[in-house]
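Every protein chain of the complex appears in place save one, which is left out.
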């Protein structure tokens, strides 16, 4: 099909051409004396994205899923109790992982569309006077529902309860796009991946751990090897890696970090907010609802609920096959009930307007009762008013 | 500025990533025994784009401007009389070139917005009973005004006048995008360039000449060397070139031809018509006028006239600096009076809707009395109704 | 430094430009209806490289180290006894991993320079009448010493002992370069990585498991998630992956498989033999010894022992800093005693002659008593005599 595919899924996101070029490199000896000149600054600059000065950043040749596992298996002991609020497919999967890995997982089910309930969390932590809960697994941005939780609030709840649990945060679809402050919020393990805000292909798990979490790795008896933080620490300190690194990923990350830091993290966050807000204006103009309840709306992905007599899968299918635009599907219990518009990564106003127009076509084709141009008009007015 | 630049000028056009990749090659020996395996099929397949079986195709490491000069200096003699209808910046430039090269140029000025006046042409040719006119310079698609002339009609006029002049056609912004039929229309010299419908960077002049035109090269006394068709003929016949070829351009052309021929030329034309027609629906919905008079509208570029109290340059400037979208400027006497939207090359519906939405924002920002979303809505309805 | 770096380490190897181009792609929706058109044939063709028809191939977004762990944790139970012969840094690391993961590891130390001792293996297996040994970990190509073990012989020994253990083979630096026959040799788990014979960057663990091994995954109680074969099986069967795939790696693998299968695996093996044999002729001409004992020489890497009064690190350092050529270091107990010349992946005769000439310069600069040109002359004579 002529013309490029228009990609608006919440990851993998569009990789800028400069980043793809930076990945188009000759291989080199990862044990050479100059290799640390690449790796060491990468790990330093990665800390800036996580907004940590006291923590340590890590790069694993793996995915965000591995990131979840790294936090669990390096900082906890087998059978430790962990607490998780589940309100979407990805918090569900993390909970399932913890169960499969043999942890004692306390799952609290929440409405899909809401985030972590801070009051309930605080109450539960206060109740846990023996501190049996060793870690809280917090999903910062639930990609399945387009919901962002209040991580600063999680820290407040923990502090209010004076609870010493580790706080692990799934920031795969938030870090480098949505405001995230590791040190300020007291995050112990921050987990991200290359294929969202970092504007890279999948294949990199980017993580940061607090000193408290790193200390826990020393006593953890959980068996681990490939995903062992200690091997990274032992080699990273000299600028090397415990096994052959994915060189294009490292060089691509170098370029991506340069782009992010040049734009400035606050500007990156503001841009994602604008892109998201324009999208939300369009959804409202169509008379459709977001999955996210008010106050929980994500700036990287919007999950749009279709009326009961409609199947969101048809919208996605029309968009893809007739207009070459890729939207995110509703996952698990949202299958057929929602479609998702990703607005994360290397995007700008005109990109989003193309997406919104494309969605309008797919909605109209599927008999949705909307007015052509209405969503675009709402977004246009918003973007015009807020552009620099 | 984050997010990519959205390019909607009528050339250079967006180069598909596959084509850019095809150009990312190691250099090779252009005198090797296997080099003809690249060049010979290229020249054969190029003929398919020109729709000629009896003519011969050529590739020069130069631009469309060189293409104009090649036709003039290879097939005519110094001082020969040539006829040209001038109705835009590019027909103007071609006429100027012919004058600078010492030809006797008979220029007929036409309204910018119209194309070649077939009746007048026929009358003029009939008048030229001594056949002093040696060549007609016909601008198929006037990029400056968004006007397409009727080349089949030019042939009919020539035949009606039984005039033996050579017919040279500037198809730089039409060939590979708009219906063009060299053999059927009796074109003697067809001139195109790499950076429009061929979806390549500038740097290639792609040409085809009829046997009649090639015969004329043998007797032409015009001094020439770099742009001499004879040197190409002498070397191309064995699969080689008279001087070092631009290898990335050749490999890129290989890929571009594969894409065009796979889509099918008729489908390529139909796609450009649809992209253009949607744009025209939007322009009408905005209440603006095209530069092109009815019946002359181009399928590769639309020149939009702004009201007298507006300056089109401000629209272009706002679009570029505020929204990262590049539009074509009004050239020469259209400066400030028109802006141009390119819809040529590697594009599809969603691309165009992004462009239209972007233009709407720039128009609104400059105080144009249009309704937000109106152009997009008109285009949406058209694209929906006509998409496969 | 002008001119490219000449890379002769045993991985990562030189990635052909076509493969790098194939990886330079727009991201896409890995849940789209057309994604299986990419993944399913990849997994099928990967089986051809492993030479298995009855087994199943897997792609993990990880490294060869992860591949080792996948075999252990998916097909065995915690605490199971595994047998390994250790004769180099990589067999050492695999043994260490098995210990760290809680298996009961029976390590037999062999001379660095030799491979698996088949007689001893057979005797040990016969002794294990209760079949307490659940798996044999066999390093096909020990990258640290340039030693290739006889895997067909391992199978023979197992059969002679009628031992039912699973046979896991580390083929990271052999598969796709050195003769490997999964089905014929009765391999249960074959482990490879992207960055050697597959001519890709690191970041892909490529594996194949026999039906017997896959059956064992069903009963294994070893906790696992990211590296769980079952999740791959559940999603791969429909052409999908359990988490976001590394798309450039998949597209690069597509191209790499095309190149390997087009050349023909037997030709690939023969080419590696020739490249290696020429290198060995050069080493002999220099009067130096290989680490590999006769009969164990690897066709992907040659470890060269330096005289006792020399430090191999100086050779490597001179080669890198003065001549821009990267050689492999001696690892662990070979540090300073050996340097390694990789001859694996996208190489040909002239590449190797450049490497050999470069090594000669570094040897001479470090006072080795060799004759300039001697190694190259020996290799030249061999390559000339055996080239097609």
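Just so it is clear, A, B and C label the chains in written order, and each chain counts residues from 1 on its own.
Going forward, contacts are C-beta pairs under 8 Å (C-beta built on N, C-alpha and C of every residue); 3 or more make two chains touch, one makes a residue touch a chain.
Since this is a predicted model, take the numbers as computed values, not measurements.
Although one chain is not drawn, the whole complex shows that of C:87, C:296 or C:383 it is C:383 that touches it.
Across C:159, C:218 or C:263, the single residue that touches the chain missing here is C:263.
Considering the full assembly, B:193 is the residue among B:55, B:171, B:193 or B:354 that touches the omitted chain.
Residue in contact with the omitted chain (choice from C:77, C:129, C:332 or C:348): C:348. Considering the full assembly, B:224 is the residue among B:156, B:224 or B:310 that touches the omitted chain.
Interface residues of chain B with the unshown chain, by the touch rule above, are 4-5, 7, 9, 11-15, 20-21, 23-33, 61-66, 68-69, 78, 97, 100-102, 193, 195, 201-203, 223-228, 242-249, 317, 320, 326, 328-329. Looking at chain A, the residues touching the absent chain are 17, 21-22, 24-26. One chain of the complex is left out; on chain C, the residues touching it are 1-4, 6, 14, 16-17, 24, 259, 263, 268, 271, 322-325, 346-351, 353-358, 360-361, 364-365, 371-374, 376-381, 383-384, 387-388.
Operating definition for what follows: only the chains that are shown with their structure count from here on.
Put simply, the chain farthest from chain C by mean CA position is B.
Taking each chain's centre as the mean of its C-alpha atoms, chain A lies 35 Å from chain C. In this assembly, the C-alpha centroid of chain B lies 54 Å from the C-alpha centroid of chain C. Rounded to whole angstrom, the centroid-to-centroid distance between chain A and chain B, based on C-alpha atoms, equals 46 Å. Annotation for chain A: residues 4, 14, 24 touch two or more other chains.
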